[in-house]
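Only one protein chain is missing; all other protein chains are in place.
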Amino acid sequence: MSVSSKPIAIIAGVGPGTGAAIARKFAATYPVVLLSRNPDTYTPIVDAINQSGGQAMGISTDVSDSKSVKAMVEKVKYEHGNTVKCAAAIFNASGAFVRKPFLELTEEVLDASYAGSVKGSFLFAQATLPLLLWSTTAPPPPTHPPTLIFTGATASVKGSALFAAFATMKFALRALAQSLAREFGPKGVHVAHAVIDGVIDIPRTQSYGLPKEAKIDPEAIADAYWHLHTQPKTSFTWEIDIRPGVERW
Amino acid sequence: MSVSSKPIAIIAGVGPGTGAAIARKFAATYPVVLLSRNPDTYTPIVDAINQSGGQAMGISTDVSDSKSVKAMVEKVKYEHGNTVKCAAAIFNASGAFVRKPFLELTEEVLDASYAGSVKGSFLFAQATLPLLLWSTTAPPPPTHPPTLIFTGATASVKGSALFAAFATMKFALRALAQSLAREFGPKGVHVAHAVIDGVIDIPRTQSYGLPKEAKIDPEAIADAYWHLHTQPKTSFTWEIDIRPGVERW
Amino acid sequence: MSVSSKPIAIIAGVGPGTGAAIARKFAATYPVVLLSRNPDTYTPIVDAINQSGGQAMGISTDVSDSKSVKAMVEKVKYEHGNTVKCAAAIFNASGAFVRKPFLELTEEVLDASYAGSVKGSFLFAQATLPLLLWSTTAPPPPTHPPTLIFTGATASVKGSALFAAFATMKFALRALAQSLAREFGPKGVHVAHAVIDGVIDIPRTQSYGLPKEAKIDPEAIADAYWHLHTQPKTSFTWEIDIRPGVERW
Partner (left out) sequence: MSVSSKPIAIIAGVGPGTGAAIARKFAATYPVVLLSRNPDTYTPIVDAINQSGGQAMGISTDVSDSKSVKAMVEKVKYEHGNTVKCAAAIFNASGAFVRKPFLELTEEVLDASYAGSVKGSFLFAQATLPLLLWSTTAPPPPTHPPTLIFTGATASVKGSALFAAFATMKFALRALAQSLAREFGPKGVHVAHAVIDGVIDIPRTQSYGLPKEAKIDPEAIADAYWHLHTQPKTSFTWEIDIRPGVERW
């Protein structure tokens, strides 16, 4: 067991794009814990951070499974100590993107979308909020207010045709973020929601044929999240939207 | 089997307040099918409608259970014929109202809220949309465009503190309604969502100590739903809000 | 001077489309007063209403000019008595529709848009609210709560590119309606706003080449406004949107 006295950042949903950029950004200041179901997803990012002087660990976690989330917290405490503080928790996981005529959607698809987006964000918030709250009370006071950020999408604010399964859960995630912002803001925890309104420039979207300038830069998302994290408790932003300048909206 | 050539209205979530008022309103024009889990809930309303010259039947249905919803459709077809048309389908069911500190919410409460609000509305929409679409194509043309209405609440558009479980699912329901409006409006089905922003004047809220004028009249909700139903396909309203004139908002 | 003991409806912005339909609808119940700058606009509608058994008068009014609006009120009182009650006041006037690159807009265009939409609605509301409030207090009580309705557009909720002059004023009109709804709802006056989200089927839009079903029916707008007017004071709708079922939004 290696006890770190530094507060940590926990990031759920770490792929080769946004999650990795967020992880690198926060790893410049905090030890980071990266969560994804498949270790193959976080391992290269963990390795890269550790090799470049940061401190990172990955934990294979299914955020939609409460037992898996509890085990994750145990592992975090084992590694970082029982009195570990959390400086930032970022929910960047996403249920599968589904675009389908409504009458072709199955109950299973809806359940999976619920599990990934809503149940997952709920369990993640329940697991990390005690550690975030602890940061506000245990001395020394935090450099920045502890922060809980949820990544949303266009479908968080617009229920387009054929997006019934996806938009329901993104709307729900936004409601969760808003309710938590109102409950935990007065307690010193900054809860925020980001509407990522466009295609992100990650390996998976290379094939979309979009010009570079039409795709959101994951580093810019990470910078925005870091900015949110640095806001003092007198001046919290609840929601930002991010989109390419050329985007039609 | 009694075959009715008249299109029917199906109303899910029929209690002594809004559901009953909607049922009576639509029963003035259509045979109505009332759904609730417990027959004790719909029986008095069914009886009252039948005794006053209308045509009503109740079907014990758990809208969050796909088998139960399928059995409901079978029963509707048995009673009203395999080629039954649906003029209006109204989802007025509500998951349990939960107001609780976030860290005291259990996974079970979230799941129940999902089942009642989101899964329920999803399965109800999948069961009724084929009957609504059928109304648009099978001659004679409908008097009014077939209509699918979802009942929302303040929490559909505002995630208040302590309402995480309730607001997530109400936001999700609103997303579903919006997505379906965009998909099925061009096909001639009118999908609408109502933000009921206040306390409804029903037996359960008698004890709230509010003056009569501070509580929404269920008959007025029913009138509004009927008005939505009568809108021609050139002029659909997607969303209305309803609140007492004295309400602070 | 012909004194009418019946409450009246006043409609600003009466052209051959929506305004005329609203006038006819409300004239079925109330004497109506129709306002537009040019008498040629209201005369045919006034005549048609009077010939079909209704009671209508037109008053040439520039709603953006306080003197003109005051003179209108004097004329209304001269015709309908000093204690005239207003059952409904509807602001259907619209500043000129402007779609232009921002850097080509002139200050004069902005001023004209302000005058027509914002100043006009402000003066109209200030002129009619005393008559609407009077309806709530002078016996006998009104059949329906006195109602003040503002007609908005897509640009009331979306600031599209090239719509800077138009959208600013439509957003402003919506703010006015919302503020008045909150101030006067508790006093028994129903204030509402309608987002007319599409092309209206009027003579001027014949040339647009749109199929009939893609254009909003003015009669349906009038029906919706009448429905708003009939809502009891326990159950006010603040905002409705109206669009063709086939509209993309």
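Read from first to last, the chains carry the letters A, B and C; within each, the first residue is number 1.
The definition used in the following text is that a contact is a pair of C-beta atoms (placed from the backbone, for glycine too) under 8 Å apart; a residue touches a chain by one contact, two chains touch by 3 or more.
Since this is a predicted model, take the numbers as computed values, not measurements.
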{"item": "Full-complex contact with the absent chain, from C:A167, C:L228 or C:I242", "value": "C:A167"}
{"item": "Where the unshown chain meets chain C, residue by residue", "value": "66, 101-103, 105, 107, 110-111, 114, 118-119, 122-123, 125-126, 129-130, 155, 158-164, 167-180, 182-184"}
{"item": "Where the missing chain touches chain A, by residue", "value": "145, 182, 185-186, 188-190, 201, 212-217, 220-221, 223-224, 227, 230-249"}
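Note that only the chains that are shown with their structure count from here on.
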{"item": "Interchain centroid distance [CA atoms averaged], chain B/chain C, Å", "value": "32"}
{"item": "Chain A-chain C separation of Cα centroids, rounded to whole Å", "value": "47"}
{"item": "Euclidean distance of C-alpha centroids - chain A vs chain B, Å", "value": "35"}
